[in-house]
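A single protein chain has been removed from this complex, and every other one stays in its place.
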Amino acid sequence: MGKTSLRERLYIIIHGTDTPAGRNFDVVLLWMILLSTLTVCLESVPAYRQLANVLFKGLEWFFTIIFTVEYVLRVYSNPRPLKYMFSFYGIIDFLSIIPTYLAFFAPTLRYIMTIRVLRLLRVFRILKLTSYVENAQLITRALVASLHKITVFIVAVFTLVLIVGTIIYVVEGEENGFTSIPQSIYWAIVTITTVGYGDITPRTPLGQIISSLVMLMGYAIIAVPTGIVTVELSRIKSPEDEPTTPLLCGNCQQTLRKTDNFCSNCGHKVVSVQ
Amino acid sequence: MGKTSLRERLYIIIHGTDTPAGRNFDVVLLWMILLSTLTVCLESVPAYRQLANVLFKGLEWFFTIIFTVEYVLRVYSNPRPLKYMFSFYGIIDFLSIIPTYLAFFAPTLRYIMTIRVLRLLRVFRILKLTSYVENAQLITRALVASLHKITVFIVAVFTLVLIVGTIIYVVEGEENGFTSIPQSIYWAIVTITTVGYGDITPRTPLGQIISSLVMLMGYAIIAVPTGIVTVELSRIKSPEDEPTTPLLCGNCQQTLRKTDNFCSNCGHKVVSVQ
Amino acid sequence: MGKTSLRERLYIIIHGTDTPAGRNFDVVLLWMILLSTLTVCLESVPAYRQLANVLFKGLEWFFTIIFTVEYVLRVYSNPRPLKYMFSFYGIIDFLSIIPTYLAFFAPTLRYIMTIRVLRLLRVFRILKLTSYVENAQLITRALVASLHKITVFIVAVFTLVLIVGTIIYVVEGEENGFTSIPQSIYWAIVTITTVGYGDITPRTPLGQIISSLVMLMGYAIIAVPTGIVTVELSRIKSPEDEPTTPLLCGNCQQTLRKTDNFCSNCGHKVVSVQ
Partner (left out) sequence: MGKTSLRERLYIIIHGTDTPAGRNFDVVLLWMILLSTLTVCLESVPAYRQLANVLFKGLEWFFTIIFTVEYVLRVYSNPRPLKYMFSFYGIIDFLSIIPTYLAFFAPTLRYIMTIRVLRLLRVFRILKLTSYVENAQLITRALVASLHKITVFIVAVFTLVLIVGTIIYVVEGEENGFTSIPQSIYWAIVTITTVGYGDITPRTPLGQIISSLVMLMGYAIIAVPTGIVTVELSRIKSPEDEPTTPLLCGNCQQTLRKTDNFCSNCGHKVVSVQ
């Protein structure tokens, strides 16, 4: 029960979710992450900041110190500390505490600590919400499966947006708010994604005609990613309907069809067992 | 034909839809709900209110008293009054009358009575529009079936929106209208859902670049719920076409169609068992 | 070759599309409809109207008189004039000429004559673009097939919009631009359809939170009609893949499956002919 034993116990509490202590640790942690994120959000509201500046500063340091201690213990207790430090959660954990310290140099950077919210993604692992995790994997797999198609699509949209932006810049000009090509590209993206802020709008008749065409194109274009993802999602659903334990030939171990009377590989007579 | 008999008759008229009296009661009720909702809407228009304040007040009390009497009779006539009172429609019925009385204390709360419109959902039951009800159930089932996937999706969107909101708050700052992180999150939601009011818009070049990326991400993201619901809807349609324990030929075990008199493989006469 | 013969010849030219004369008549007519619609559009532009008011007035009367003569001849030459007059195209034809005459009484109503553009729908019939017509029917059939589902959906959206509109009216109030419930319902529709003009926007924190929730709901809701129409479209496509000339039993004429050795109706041995 020496130093090593303490490390091991810490490891089980901090990294594990199977013991009551480990579970309680995680639940308390989740609530603290949630509260600290909420604190950062509320602190950014001028009215609240003026009202309770000292309280917010105190809470911020309170949470940061706790998370710092937690981070140090995580590194300490982990048998492979470097692997943890450069894992997804390790980097997130580090980025969650560093902004408070950096704030001595650049105050606004402090808000980057809202990256803490990403730590909440652990909730799925901790609460063993496997159905949610599976569904998340399903969606992710559908998106990855359609990655090549979506890349082609993004390249096409990017090219389109660059050309449309240039044309509208030439047509409308700086006097109508299209002050540069990058700004016009921004307008083209705002339009083609149907966001339509209205901070920059075409004012010449020709500009409005071009905009109308761009919108109708955006209308057809929006259909493409939806179609891609739908098709991928519907394809990925099928695997779970696939047969699980296949019939094998007793002679050559080849996979058999249910209707086979003879093995199609070696001609061995199939003895039905089902 | 004493008190009990009156209660029973009331029950048939108020809760039932099969007798002419019950049907007429429901049709009159539907029209009154519709008219009272319309009255509340019109009364909120300043011009109309000034024009005919007394009329609107009168109508409001007229409808509220009628609905109150109806509610009391519903509770009185129902053999299991508590079950009704805490059912979906029972709560809606109660919330439809209470705001007028509460208006003595808080005038604006009076408008909550537009919740009355939910009472109109009875129309499907009353008019026996079973096809509509079935279709509503179909859509609801598709949404419920994809609930886990949509939850994952909402969590992902929420996390994304929080991080994007913080980044844009740091980049744009209070001088460009992004006065706090909650307000920036509001902007991020307005942008990613492609609503795009334009009440808050990025003005710095970096802010516009980040916004453009967020919009293109929103473009890809909007495809996900559509894909999920489409796949669920297309899966739910199929059950009605599903086979139910197939008929087999007694001689050669081949699958038979329901209308077969002879086995199409060996010519064996089919003995109908269904 | 008396009066009747002239009527018949007129009928073939005006209503038919098979003779060269009938075809030429239709092509000239299409161009005149297109030009007259364009004239009305351009005439509404103040700058052009001031420039060439007499020209526009002249063109308007020129087209109206021609269309009036055409309408009279259509009614005269048609063996069943009343059937034509109350058909879809008959009503459109009438509404295309009447506004010019009505303009003596109410000038702005004149623009209703752009309804003329609906006459262009004849282009599909005239140019025998059957593939387009078939595709239009396909889309229409898909929309009709999903009509009940879409009705349920529209009712749900309408109820939602009424309640959301009332809540935001109570929360934001008249001082933030939500001047009445109807106006707030208009805002709710603008928001939930992701149009997002930005003419009315929430300004209180609570109002912005409610708006955010409404937008995220709209995000999920937009998936429903898309899913419905996609499923209908994919179901309607299948018929064309169906087998065309089915195999029939030589004894009892029942439809056979390709793999049948005996007729499943009468037990007759199938003689393979394929």
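Each chain carries a letter (A, B and C) given by its place in the written order, and its residues are counted from 1.
FYI, contacts are C-beta pairs under 8 Å (C-beta built on N, C-alpha and C of every residue); 3 or more make two chains touch, one makes a residue touch a chain.
Everything numeric here is computed off the predicted structure, so don't read it as measured data.
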Indicate each shown chain that the hidden chain touches within the full complex. A, B, C
Out of C:Leu51, C:Val69, C:Leu82 or C:Leu121, which touches the unshown chain? C:Leu121
Residue, one of C:Ile14, C:Val152 or C:Ile228, that touches the chain absent here: C:Ile228
Which of these, C:Ile12, C:Val27, C:Ile91 or C:Ile189, touches the one chain of the complex that we don't see? C:Ile189
Residue by residue, what part of chain A touches the chain that was omitted? 148-149, 151-153, 156, 159, 162-163, 166-167, 169-170, 173-174, 179-183, 185, 191, 194-198, 201, 205, 208-209, 211-212, 215-216, 218-220, 222-224, 226-228, 230-231, 234-235, 256-257, 259-267, 269
Across the whole complex, the chain not displayed is touched by chain B residues 194-198, 226, 230
Just the residue numbers, please: which parts of chain C touch the chain that's not shown? 37, 40-42, 44-46, 108-109, 111-112, 114-115, 117-118, 120-121, 131-132, 135-136, 138-139, 142-143, 150, 154, 157, 182-183, 185-186, 189-190, 193-199, 222, 225-226, 228-230, 232-234, 237
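Quick note on the criterion: only the chains that are shown with their structure count from here on.
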Cα centroid separation, chain B vs chain C, in Å, comes to 28
Can you give the whole-Å distance between the Cα centres of chain A and chain C? 41
Which chain B residues reach two or more other chains? 182-183, 185, 194-198, 222, 226, 228, 230, 234
